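Every protein chain except one is present and positioned as in the full complex.
Moving on, here comes chain A:
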Amino acid sequence: MSREAVFNLVVLAGLVALPLYAHLSDAPFTITLATRAVILSLAAVGLNIALGIGGLVSLGHAVFFGVGGYAMGILAFHAQTYAPLMEWPFVVEGTKSMPVIWLVAVVFSALVALGIGLLSLRTSGVYFIMITLAFGQMFYYFAISWSAYGGEDGMSIYVRNGFPGLNTLVPVQFYGLCLVLLCAALAFNAVLLRSPFGLALNAARQVPDRVRAVGLDPFRLRLLAFVISGAITGLAGALFADLNRFVSPTMFSWQLSGEFIVFIIIGGTARLFGPVAGAVLFVALEHFLGGVSDYWHIWFGLLLLGVVLFGRGGLIGVIAGRGRGHD
């Protein structure tokens, strides 16, 4: 087994064993913290499909995170106010059911990704970054001005949504649910990497001219990757909103888009567990360094600088050596 595989197993085992640690050390807050890390990991795993395999540096992935969050917020808001979402041409009620909310979040973030992708994937490089950023800002300011759903203040959902057979109000059960979804996304990502689509997408990043010359269209490959990527990040957004029981325009902020990219770079670009390692490290540092100093971002910035300058394979690159990953 490669060192990277061992590292991945250790990370996974750590996440699975974390509730036990929290229980033994009587620190239940750790579970909430870990849930946050797992959800942010999921969001970054989504981004990694576009960025890591496809080479699409999207600075607008918070759009999908926010769409997922607002999908949850709007559905749950209507359920808790007993006001239907719409009455014409047919009645749509709100819901407090997680599976339904997830489905809506995934479908809508995929559709938004399709729209954004159709326009932005015509460009590349810096222009692509700028266009995705611009879309992010559009959604951000739209959310601020959408007073029906809290505008700038966002909206609170009083009770966490339900999942059949589970009590999601118990932190460890919600944590387990999020972890299962993260594992499913990672498994899908692993299968994708070995599939024809993974091979073609990976080649479209490295040598688009070659991909065209064998009769494939890099644009279509990237578009599909972008849609899948957005859908997974959207699902993470719905979970994140449920974790906080709160939705606000900050879920669309470009800073969050930037953080997703930072998770991937710190963990290791195009590494399966890169986003997970990066997000877990970020949440841990945010908690511990944040307790020491309000200015912890300075230290985090130094870490990022160090990784970019000296450890170009990210955390996993440092631990496992250069392998599958790329710069």
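Rule of thumb we're sticking to: a residue touches a chain if its C-beta (ideal position, glycine included) is under 8 Å from a C-beta of that chain, and two chains touch if they have at least 3 such contacts; residues count from 1.
Convention: contacts and distances are computed from a predicted model.
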Absent chain [UniProt protein name; select from "Pyruvate, phosphate dikinase", "Amino acid/amide ABC transporter ATP-binding protein 1, HAAT family", "Succinate dehydrogenase/fumarate reductase iron-sulfur subunit" or "Multicomponent Na+:H+ antiporter subunit F"]: "Amino acid/amide ABC transporter ATP-binding protein 1, HAAT family"
Residue among A:Gly94, A:Gly198 or A:Gly317 touching the omitted chain: A:Gly198
Contact with the hidden chain (one of A:Leu24, A:Val91, A:Val214 or A:Val292): A:Val214
Contacts of chain A with the absent chain, listed as residue ranges: 191-192, 194-200, 202-203, 206-207, 209-217, 221, 224, 324, 326
